[in-house]
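Take a look at chain A:
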Amino acid sequence: MSVVALKPGYSGDMKDRVENFHGKQLLYIGWEDHLMYCAPLCIPIEGSTPFGALTTAVIPSLYPAHPDTGRINWDEVEWFRSGERFTPDPAQSLAANGLGHKASLRFRTPGLTGIKGSCT
Partner candidate 1 sequence: MNAIAKDKVFIAFQTNDETRSIVEAIEADNREAIVIRYPAMVKIEMPGRLVIRRETIEDLIGRAYDLRELNLNLISLSGNIEESDDEFVLYWNQH
Partner candidate 2 sequence: MNMPTNPQKPAKKLSLKENYSHLTRGLGWDTSYQPMDKVFPQDKFEGIKIHDWDKWEDPFRLTMDAYWKYQGEKEKKLYAIVDAFQQNNGQFNVTDARYINTLKLFLTGVSPLEYAAHRGFAMAGRNFRGTSARIAAQMQAIDELRHAQTQAHTISHYNKFFNGLHDYTHMHDRVWYLSVPKSYFEDAMSAGPFEFVTAISFSFEYVLTNLLFMPFMSGAAYNGDMATVTFGFSAQSDESRHMTLGLEVVKFILEQDPGNVPIVQKWLDKWFWRGYRLLALVSMMMDYMLPKRVMSWAEAWEMYFEQNGGALFNDLTRYGIRMPKYHEVASMEKHRLSHETWATFYNYTHAAAFHTWVPEESEMKWLSEKYPTTFDKLYRPRFEHWREQQAKGERFYNGTLPMLCQLCQIPMFFTEPDDPTKICYRETTYRDEKFHFCSDGCKDIFDNEPEKYIHSWLPVHQIYQGNCFRPGTDPTAPGFDPLAEVLQYYGFHVGEDGGEYLGSPDAKNWKAWTGKPAVSE
């Protein structure tokens, strides 16, 4: 049963479907071992954005205050899509990299584990 309701067959509207975001989609971004920015971030972004734009512009702009931000070696970064390791193609769009609406993207920066190694 998908809901216990007074009216049989009750169905809810999909509040956050992609059509509601004015031509953009949502993307969630989380930096492993770095919890000073307390939670993964949520941004609206065009699905046609090339993945490479994330590393050159988007992600650094999200974490301006972290001392590790400037130290990231993007060639060594490990990427996770819905928790699964994957190798993105920077020339391809987010959509072509399998990052659709409300996709969860996590990245790990080997050697960087936050302030005093505390995963902050």
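How were these candidates chosen? In short, all candidates are chains of the complex that A comes from, given by their letters.
Methods note: contacts are C-beta pairs under 8 Å (C-beta built on N, C-alpha and C of every residue); 3 or more make two chains touch, one makes a residue touch a chain; residues count from 1.
These figures come from a predicted structure and were not determined experimentally.
Peer 1: Using the contact rule from the top, which of the candidates 1 or 2 touches chain A in this complex?
Peer 2: Contact with chain A is made by candidate 2.
Peer 1: Flag every residue of chain A that touches candidate 2 in the complex, lowest number first.
Peer 2: That would be residues 1-6, 10-17, 20-22, 24, 26, 28, 30, 32-33, 35-44, 62, 64-65, 82-83, 100-104, 106, 114-116, 118-120 of chain A.
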